[in-house]
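For reference, the structure I am asking about is given below.
One chain of protein is taken out of this complex; the other chains stay put.
Lettered A and B in written order, each chain numbered from 1.
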Amino acid sequence: MITSMRSGRFVALALLPSLLLYCFFVIVPVFWSAYYGFFEWSGVGATKGIGLQNYAEALQDPVFWRALKNNLIIVAASIFGQVPIALVLAILLNKNSLFHRFVRSAVFMPMVLSTVVVGLIWGYIYHPQFGLVNFVLEAVGLDNWTRGWLSDPDVNMYAVAVPIIWNFIGPYLIMFVAAIQNIPSEIDDACLIDGAIGRKKLLLVTLPMIWNMIKVVIVLCIAGSLKAFDQVFVMTGGGPAQSTELLATYMYNNTFNIYRYGYGSAVSTLIVIISMLMIGVSQVLMRGKES
Amino acid sequence: MKFKKAWVLSASALAALVLLSACGSGNGNNGGGSADTGSAPADEPKVELSIWHNFSGDDLRAQTMRGLIEQYVAAHPEVKVDVQAIPPDGYKQRLKTVAAANEMPDLFLSNPGSMIAEFYNGDLLQPIGDLLEQYPEWRDGFLPGAFEGHTFDGEIYAAPVNLSPSSIMYYNHSLFEQYDVKVPTTWDELMTAIETFNANGITPISMGNKAAWVAQSTIIGTLADRVTGSEWFLSAVEQDGAAFTDPQFVEALGYFKQLADAEAFQDGANSIDNTQAEQYFIQGNAAMTLGGTWTLTNLAATASEEALEQVGVTVFPAIPGGAGDPNTITASTGQGFAMNKDVTGAQREAALDLIYTISGPEAQQQIAQSNTLVNYQVEVDPAKVTPLFNKTYELVTSVGFTPIYDAYLSSAGTEAVNNGLQELMLGGDPETVAQKIQNAQAEAVGN
């Protein structure tokens, strides 16, 4: 860490452009939107200040809580699904051989597809009539396991979570690979000399060295999962009967479909607050582990 | 060694980035500049007009609508028209955003009923009644009730450019023949048909209710109207002497639940989209499907002629003891172009002219020939449209129209109906669903 007095001017100068841009385009709109949350407003015409009523209504709406629960399913799926898979792949795949390059690229490919394609193909995989999942189940004699995977409220949230995990392993894999590259080769050499290899090396050297990246990835998982929108929007639209509603689809529907702009803004502010809380908690938990 | 290599790399990367940035910002300025300065050529147009619509696709109707606007642009060099064809999936979102920022276009396509009402209530529109007065023969050419969804306080705010029946029952002739089933005209016959088809592994009714408006628009509107009659519905919408918790509406929801319980719809109907359901029908997997004119367009674009020949059209069966007229189809007035309140003077003249060009008598004729039903008396030349369109046209002109739910209910009420129907299909209880619909509508009307 550089702490000298001389650095002050540099710090200010270096931060200025990003801070300006960021404040103007992100921070101001966020607070502006939070402000809309205090109004009853359809998005056009007159507004009526109603204090905290929108926020209170959201917190009393069972659909809001269902959406939050669904978001938590996705958070859990990302942290306990995406992160370990990406980590294992990154450790296995850090050679530059043709095969490793191929697998790395392949794992990333779902990311390049537009969510519409992802939604469509998973729609076909889960399709109640000619879907792959039901076909396989029938082929192995599990006929009574077949169902409308996206329409049955008992399972559809989990069904939706699978494509989301699958979709986003790629970027985390790349981040882990980049972090592993960053481990100075002296440490590799030192390991060899000390005889720290295999699992031992992984636990004692690799994981601690990329622990920062793991923390970042977990924060990204939480942030990404709580504002998740696209995949669910194209696969189920939050339905049927709001069974796969997420906070962001709930917000979107209120804002743009049923013309409750003020309420939608309040929900969106709640999303930010809940995310902050969860990330705060996760930071505290991970700090404990670190020491 | 390592440093040197990295340095070369980064230097070249930086150079590339700088180049990119230079060219990027240069173009950015040009792009922005041309948008601003484009209005300053030698013979400067006096009037500027902006018009937004969502006919962005490649289908016949979209082409026709764009053609009509181009026709106006070509005939009026003195008017600079800024035409925006916005992808339908984002149309509402775009319009909502500019409305919230008070930057509405001069003319924009709006759905009748709740959508145009939102803008009317926000005091963003002005009536176009004087245009209709100016061309009385045009005004009188519209079918009865054509302006209903666009009228507020006795003033007309848009002229429909299409007619949108939403609950035409399409059925597959050969499947009905093969299993010796009568095309149902009563509830009992419908239930018998459902039973027979199910016994033979044929889906009775194909429905793609992922976007939850489908069951509402194509089934419940008609089904409930058979039970309750239109008057009850209109009173319930106003929350004036009728409520959605009334027994007749709960009964109607019960009928819908009966359909779901009898497995009238294919498994997982709530997870597949409308296009997929239509394809499922046209491939002969299902005996019936309900839909509007969009079904015609979609099928015409994707199905073989032999398949289309199998398709017949009729109305939803009658329900015993119901208060409504069974020989009806739900239909909405159709979309029309609404005018921004701030348009005045010469600009307003031009805007009215444009409206007349794209929804006047000749325009209606052209639109009808793009296999689109219009809310206007036209002679359709059978040679210029598809046979299935002709059949549908005959059916639609021989029946009465009843209100479509989402054209009259508030947006929140519509959302409650949409979700409620999905809930019923998942085993929900009609009374609970009715209560939710009532709450949503009452709250919206109360505002």
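We take it that a residue touches a chain if its C-beta (ideal position, glycine included) is under 8 Å from a C-beta of that chain, and two chains touch if they have at least 3 such contacts.
Assume contacts and distances are computed from a predicted model.
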| item | value |
| --- | --- |
| Hidden chain of the complex, named as in its UniProt record, picked from "Anti-sigma F factor", "Cytochrome C oxidase subunit IV family protein", "Carbohydrate ABC transporter permease" or "Thioester reductase (TE) domain-containing protein" | "Carbohydrate ABC transporter permease" |
| Residue among B:275, B:327 or B:344 that touches the chain left out of view | B:275 |
| Absent-chain contact - pick from A:65, A:80, A:102 or A:158 | A:102 |
| Missing-chain contacts mapped onto subunit A | 1-3, 7-8, 10-11, 14-15, 17-18, 21-22, 24-30, 32-33, 36, 43, 89, 92-94, 96, 99, 101-118, 120-121, 124, 127, 130, 132, 166, 169-171, 174-175, 177-179, 181-185, 188-189, 192, 195, 197-200, 209-210, 212-213, 215-216, 219-220, 223-224, 226-227, 229, 247-248, 251-252, 255-256, 261, 264-265, 268-269, 271-272, 275-276, 279 |
| Residues in subunit B touching the chain absent from view | 1-3, 5-7, 9-10, 13-14, 17-18, 20-21, 23-25, 27-29, 31-32, 34-35, 54, 56-59, 62, 82, 84-90, 93-94, 97-98, 100-101, 103, 273-276, 278-279, 283, 292, 294-295, 297-298, 301-304 |
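In this section, only the chains that are shown with their structure count from here on.
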| item | value |
| --- | --- |
| Residue numbers on subunit A that touch subunit B, as the complex places them | 40, 42-46, 123, 126-129, 147-153, 156, 236-237, 239-243, 253, 255-261 |
| Residue ranges of subunit B in contact with subunit A within the complex | 92-93, 96, 99-100, 118-119, 121-124, 209-212, 266-273, 280, 285, 410-412, 414-415, 419-420, 422-423, 425-426, 428, 447 |
